[in-house]
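Removed: one protein chain of the complex. Kept in place: all other protein chains.
== chain A ==
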Amino acid sequence: MWNEGYLIWISDALIVLVVVGIVGALTYLKKWRWLWDNWLTTVDHKKIGIMYLIAALLMFFRGGVDALLLRTQLAQPGEHFLDAEHYDQIFTTHGTIMILFMAMPFLFALFNIVVPLQIGARDVAFPYLNAISFWLFFFGAMLFNLSFVFGGSPDAGWTSYPPLTELGFDPGPGENYYLLGVQISGIGSIATGINFIATILKMRAPGMKLMRMPLFTWSTLGSCLIIIFAFPALSVSLALLMLDRVVGTHFFTMMHGGNPMMFINLFWVWGHPEVYIVVLPAFGVYSEVVATFTRKRIFGYSSMVASLMLITVISYFVWAHHFFTMGAGADVNTFFAVASMAVGIPTGVKVFNWLFTMFRGRIRVTLPMLWTLGFIPNFAIGGATGIMLAAAPGDYQYHNSYFLIAHFHQMLIGGVVNGMLAGMYYWWPKMFGFRLNERLGKWAFWIFNIGFYICFLPQYALGFEGMQRRMYTYPTDMGWGSLNFVSTIGAYLMGVGFLFIVWQVLYSLFHMERDTTGDPWDARTLEWSLPSPVPHYNFAVIPTITERDVWWAAKQRGTTDLLTTSTEDIKEIHMPKNSGRPFIMGLAFFVAGFGFVFNWYILAVIGLAGVALCMILRALEDQDEYVIPAEEVRETESALGRL
């Protein structure tokens, strides 16, 4: 901890300053009570969504700083900005954070904020479990990030392959941090998957048939189905590796009969479907955005649904394409190559449907639409290089090279990050009641996207020139210097783009006017029939759904009053009570995880006992709901100008 160099010291100092600042501000402004009552104990899906969003943006920053450190190190040959071990730690945390602690919470943010509103529900199926999910994610992420300042970060890549990660080859707590941080947040993800499947299947408003559901809700359903079928494999692979490291078993060791390939199979049984977990909701966002900003119904709705579900299924038949070169044989490689390419078909259907929706539409180039338009060329290039990688013989050439790095960043940034940002811009007014500034947002978009191409296109070429991933440095005579330098410039541009988003958010907080309509985009789906921000009970009266895009249809017919409220229909509303227990349970998981990281079993047992106690208290709890009287609902609604 004391000998890690000035980078860590500077970060430590900054972390201490930020923590002191936050604690000081909360104390000075007397906001602790407010924080606890309104946020830490909340079971309101909209607030939980906002907390996910804040966490995702913070982790985006952290993972982005990692990326800039990596690119700085690689900017020129023979660089010694970072040492090799530090470089290994940073690429490991960059990958893990971006996938698990940035992309996942970002989409959970959108699930939480949007899905209940789109299907006409008061809440998710299990609000209390939803809060537990959030706190498990949060404390898992905190445990993972703690590694940075306390004991050393994991350094074996985000895939964490044994035998490299076995205790003998990788002593110290870094790898334990990875295994436990990801495990804890993974349990939360499984719970989220269960919660949203139950919500979508069981909580829809009367008349909201499956084929009337908005496409974002469909994509959430697909994503959650993949979550519940894939995440258990991650839990098992992490748990078995943990047993190897902590208990001394021999699942994946080199000796005593262990089989490292078993880990790699289990890991990718989760790992590849994970890619579709994060990209399907982005597809859902694009579908909503394109329809809204071209003022047309989405082209080929049922083929969109079918292709979402096809991707959901095919996602399980592609995992071995991550190790074509590991000697599985031609038959196995052929099967997985064909399955991997097959994903391109439903994906192509979706892209063409978005294009056909835009065809002859009156397109409004707002920020959500801009990020959607930026996604299309990105995905075309990324898709083409994906098919190149899926061809097993070709993959022997590109395997683990920078070509692969460029490909998956093109899919994950061009596909997922674009989608999540489009979704953030699109639903921001619903969350907070004001739009984000367009001018700053356009600067952010152009700088980020131009930076993106400058960063990653050279990496395709570097891959062909033989540069392998995870190289800490390279000699001058390989001739990779100039392309790497260009790539680093692109990475810094992306960083500047992100700063513009931060500036945009801060500027808009103070300068943007409030949206009083609840429907600033003239949109199509049910959530826009509500005021912004939405009252905590969502719908004063649950609407009856008569068709797809019901809000748009009602506006066209001038019958929006059927979807808003009339005084006599308002009845008392039962809502779940806030509870501090999900937070405490997350904290208990954190304590247990920390104990296991350092093999302090007393601490681990205390943590696990805390978890058990929380569950027992919950089981014996009887009254976890309260009633909002009809009069109070009427007052709120008339204050919002809806009665």
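Please note the rule applied: a contact is a pair of C-beta atoms (placed from the backbone, for glycine too) under 8 Å apart; a residue touches a chain by one contact, two chains touch by 3 or more; residues count from 1.
Just so it is clear, contacts and distances are computed from a predicted model.
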Per UniProt, the name of the complex member that is left out, chosen from "Acyl-CoA dehydrogenase family protein", "ThiGH complex, tyrosine lyase subunit ThiH", "Formylglycine-generating enzyme family protein" or "Cytochrome (Ubi)quinol oxidase subunit III": "Cytochrome (Ubi)quinol oxidase subunit III"
Selected residue (touches chain absent from view) among A:His94, A:Arg122, A:His272 or A:Arg581: A:Arg122
Per the touch definition above, residue among A:Pro77, A:Pro232 or A:Gly479 touching the missing chain: A:Pro232
From A:Val20, A:Ala84 or A:Leu201, residue that would touch the chain that is not displayed: A:Leu201
Contact partner of the left-out chain, one of A:Leu29, A:Val247 or A:Ile602: A:Val247
Contact set of chain A toward the excluded chain (per top definition): 121-123, 125-126, 129, 190, 193-195, 197-198, 201-206, 228-229, 231-233, 235-237, 240, 243-244, 247-251, 253, 255-259, 262, 266, 269, 537, 542, 571, 573-576, 616, 619-620, 622, 625
